[in-house]
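Below is one structure, written out as C-alpha cells; comments come after it.
Just one protein chain is left out here, and the rest sit where they should.
Note that the chains take the letters A, B and C in the order they are written out, and that residue 1 is the start of every chain.
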C-alpha cells in the first residue's frame, strides 16, 4: 500500500464514466456543451457568479492566475515553502514574464497577515523596488493545514486595503473544505479571494483543474486568462474531456466526498501516530517523525511513502481510501511506537 | 455528418482502451512505466535512437521545440500561413521569449529551399538584424499537401549548411506518411529534421502529442525541453494517461491505419469534387470552390463544414471515416457539379 | 565628406554646452532639476499637457512605448521596412514579452489606412489569432518621407475606432516637421498619436531621446513606462545629463533649426541628382540610383556613403550641414549624370 502522493492513484470511476459520456463528436477547444456548463456549475457550487476555465495542470492554473494579477515588474507574496515557489520550476516567473516571488516564513506553511503587512511596509514606493501586487496562499497548505475562513478573510482584508490581487492555490481545496465543514464560498470569494485554482487531479481527476474567477473583474480576467491559456498551449483541442471531469466533481458532491474519504484515512493514520506528528493533520497529508529504521520496518511490511529529510516521512492519503482501508498502516505505526 | 475538424471527432476506441489499461496506481509525472516505454517505441518506429516527451497539445509541442532551437533574439523561418504563425496566439513568441517569425509565401503552404535561401541572404550579419536560427515546416501542410522526402531533405540541407535547427509540425504527420507511402524516417531524421511534433490528437487521441528529438543533440535538447514542459505547466501529474495514448498509436500501426482511413475518405470526396479542388488532396483536407448557394444546399442535406472565405469551403475527414462512409457527401458534391 | 548616417556626426555644440551646465551635483536618477523641467518644456512645444521621460536610445524608446500599448499576446501593425521590424534585433519582442509585429507593405515605407483596415479585417476575433492592439509609424519614414497631418490623422482615426494604441517613432521627427512646416502637435496628439519617440541623437544629441505621452492616459502610461525604464536598466543614475540634452533642443528651437539645416542639405543634393531619386526627398535622406562605377567615382573624390543594395545608394545629411556645405557632392552628382 503506497502513500506517495495523491497523484499516484488511479482516476475516480465516476470521473472516468463522465469522460466516456463525453466521448462523442462536438465542437473543438472549449466550444462544446460540457465546457459551456462550467460557469453555471461552479457558480452554483460557490453561491456566486463565477467564470471558469478548465486547464490541464495546477502549475498552469496557478501561473495563469498570477499573470492575471501581477505585472512583470510586480511581486507576489507567498510562503517560502509554497508550491509555486519550490515545486514549479519557476513557472510563475515564466507566465508573469519575470515577476518576483516575495517569500515569507510562517508556521505550517501559512502566511500571516502581520508578516504580509510587515513585508509590504519594507518596500519603498519608488521605481527601484519591486511593488507587491498579489498574495498567493495554498489551501490546504503544503503541510496539510487548512486556513479557516477567518484566516483567509484577514489576508483578504490586507489584499484589499493594499490593492493586491488574492490567489488561492487549491490543489487540495476539497480536503481543506472537508476539514473546515464550511461553505466553499466562505474560504474563497467571501474572504476576498479573486482567483482560485480548484484542484481536481489529486482528488480523483485525470487531467483537469479549474481556474475560478470571482468578483466584478471575473469576466475580464477570465478573458485575458483565456488568451494566456491558448498562448501557453493549454487550450486542448478536445476540451470536452477536461470539462467533463470537472463537472463530474462539482455537479454533485463528488469533490467533497472524495476529500472527506482521503481526510478520514489521514485521521485514522494520525490516530496511530499521534506522538509522531510534526504538524496537526487537517487534510490528507501526515508529516511524521520516523527513524530510518522505523521507515525500513514499515516498508518491509509493504507500506511505501516518501522520506521527508532526515528522520521524518510524508504520508499522503487519497480519495480511494478511508479509515478502514488504511487501518493496517495505522496499526503498524502504533506498533512501532510501542 | 460533419467535416469541421479532426478535433471534433471522438477518441479512437483503441486509444481509450489503452488509457483504461493505464488506470492504475503508478509513479506520478513521467516516472511511470508507460512513459518509460516512449523512447523505445518511437526509436523502433523511426529506425533511429529518438528521445520522446509527451505533451498535451500541438501548440505546446511546437513552441517547446522552437524554444530548443532558437534563442530569444533569433528568427524562425516558416510559411506565412503556418499554424505556428496564424493559429497559436503567438505561442512561439511566448515560449521563445520573443523570437521572430520570418514568414514566407509558398504554393500550398509549402516552403521552398530557394525562398528560404533568398530570405537568409537578405539578413545582414550584424547585431541590428534578427539572425535566423530555425526552419519550421508543417507536415502535411495547412493546405493538406505532403512534403516528399526529397523536399524535406532539400530544406534540411539548407538548415544544415546555414546552421539552423529544423522543426516539423506533424499535427497530421500520419496522413502525410500514409499518402507518401515512405518510411517515417525518410521525411524526418534522414531528411535533417531535428525535432518532430508527432500528432496524436487529430488522429484519434484524446490529449497527447509527442515531441520527438532526433540526432546527436537529442538527449540534451530533450532534457532542456523537459524543463520547459515543467515550467509551462505541461508536466501532467498523471502522465501515464498521456503516454498510454501515444503507445497505443505507435507500438502497433494504429497511427498509420487511422491516417490511411482519413485519407481514403478525403480521396473519395475529392473524386466527387474534382473540378472544385483548390489544392491537390494528399492528406485529409479538401479545399474546394463552393458558392454560398451550393454550401447551403449541402448543409440542407445534413453535411456541415467550415466556409473558407468567399466561395470556398474546407472539408476535413478523420480516422473514424473511410471511403464508404463519406460516399453520401461525395455523391452530393458530384450532384452539385452537374 | 561622409553621408553615412546622422549618428556619425558629432554632438551639436549647443547640446554640449547644456550638458556642461548640468555638470554639477544634484539628485540622482530623474530627481534632478533638469528632469523636472521636461514635462513643461514638451507641453509648451506641443501645445498640450504631455508627460515625458528621457531615455538613452530610440530602440528603447520605441520598445517601451509599444510595451505600454500592447500586451504580450497582442499585435503591432507596422510597415515591413519599419526600423522596429528590421533594425532593432527584435527589441519590441523583448520589451512586450513576445507581441507580434504585423508588417504591411506600403509605398515609401508608409502605412495606409486602407492597408491597415484590410489587415484588421483578416483577424478572427477568437483566442487562436493574435489581436492587433497598436499601430506604429515612423516619422519621417525609413525612406525619408513625411506623413502629412492628414495622413497621420487618417491612421489615428483607424486606431481610435478599432481601439488600438498609436505610436510614432520620431527618430527624425524634426526633419519631418521642418519639411511639413506644421505645428508639432498637428502630426502627433491632434492626429491621435498616443506616444511619440522624439528623436534627439540623430538631430545633434549625444545620448538622449524623449518618450512623450499624450492624452488622458498619459500619466498612467508614463508611470508604467518608468517601471519598464528602470527594469530595463535605462534609468541612468545621472539623468541630468540626458535631460539637459533634451531641454537644449526644445526649450528653444534648436531641434527645428537642426532639422531644417539637414533638410536643406538634402534638398541641395537632390537638386544635383534629380533623375536618380528613388523616393522624393522630404527629410534628410536620399535614396538614389547609382552604379557601382559611379559610386566608386564619387568615393574617389572623397565622398562616402552606404550602398543600398545593387545599383543604389543612401545619402544622409545632418544638422551640421547646409546647402552650401554639401554643394561639392551636389556638383559631383550632377557631373556624373552628364
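Brief remarks on what is shown
Heads up, the rule we're going with is that contacts are C-beta pairs under 8 Å (C-beta built on N, C-alpha and C of every residue); 3 or more make two chains touch, one makes a residue touch a chain.
Quantities reported herein were computed from a predicted structural model and do not represent experimental measurements.
Check A:3, A:29, A:42 or A:94 against the missing chain and you find that the one touching it is A:94. The residue from C:128, C:183 or C:230 that touches the chain not shown here is C:230. Take chain B: the residues that touch the chain left off the picture are 71-73, 97, 127-128, 224, 226-231, 235.
Against the chain not shown here, chain C presents residues 2, 4-5, 7-11, 16, 20, 23-29, 55-64, 88-91, 94-95, 201-202, 206-207, 227, 230-238, 241-242.
Interface residues of chain A with the unshown chain, by the touch rule above, are 72-73, 75, 86-90, 93-94, 96-101, 127-130.
One rule holds in what follows: only the chains that are shown with their structure count from here on.
Taking the mean of all protein C-alpha atoms as the reference point, the chain centroid lying nearest to it belongs to B. The largest tally of C-beta contacts between two chains is found for A-B.
The set of chain C residues that touch two or more partner chains comprises 72-73, 97, 127-128.
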